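Please read through the structure below; I'll follow up with questions.
As you look at this complex, bear in mind that one protein chain is not there, while each of the others sits in place.
Take a look at chain A:
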Amino acid sequence: MIKIENLEKVYKTEEVETTALNGINLHVKEGEFVSIMGPSGCGKSTLLNVMGLLDKPESGSYKFIDTELLTLNDRERSNFRKRNMGFVFQNFNLIDELTVFENIELPLIYNRIPASERKTLVNEIIERMNIVNRSGHFPQQLSGGQQQRVAVARALVTKPKLVLADEPTGNLDSSHGNEVMELLCELNETGTTIVMVTHSSHDASFSNRIINLKDGHVVSEKINKSRNEELI
């Protein structure tokens, strides 16, 4: 589904140039769950941002089901993103002024889904995420794990083809972390492609394939046999 070739990204400040991505090649198949690991500063977040069309690389190619995405303009990128992608962040990034229900509803509004349909979709996912009794609460009234579940629900409500997760368990304790990882697995099992950046090999063990990045290169790629066997 995703074909990334020779991706290069350089951050320039007045004094230094940092090469964040240095000729990355990466293919992700539909239905895959890929983890990206590596030390701090290896470029994994940059890669995820580029994949989410939040950042533009200097050169290279990024094809999403045969569509070249790097040549799109801002508006086209926005449109593509809202139709095809969902995001989960380490620090949840829920809007404090909106309730759980409203937070989850937001992407649907941007996708111009009619109100009645929105209500059904949000309620469906709230039920699935087991946060029904929280739907009228504001983010600050929830625990971290609950907040991240809301964030995952928000990422999923549009039924995206690709979910991008940036250290989704980074701010959670292990039991809440596991809950979130199980949620992602379930999601993956229903056919959603997931790319996740993580520091934790425990979290990575939930995925099909683990890619190791260092200094903007892919240094190794590992098929997670246990998980693949499970799938079979």
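Just so we're on the same page, a contact is a pair of C-beta atoms (placed from the backbone, for glycine too) under 8 Å apart; a residue touches a chain by one contact, two chains touch by 3 or more; residues count from 1.
In this text, contacts and distances are computed from a predicted model.
Only one chain is not pictured, and the protein name UniProt records for it, out of "ABC transporter permease", "Aspartate carbamoyltransferase", "Nitric oxide reductase activation protein" or "LLM class flavin-dependent oxidoreductase", is "ABC transporter permease".
The residue from A:6, A:111 or A:174 that touches the chain not shown here is A:111. Listed by residue number, the positions of chain A touching the unshown chain are 45, 49, 52, 54-55, 74-75, 78-79, 81-83, 87, 89-91, 93-98, 102, 105-107, 109-111.
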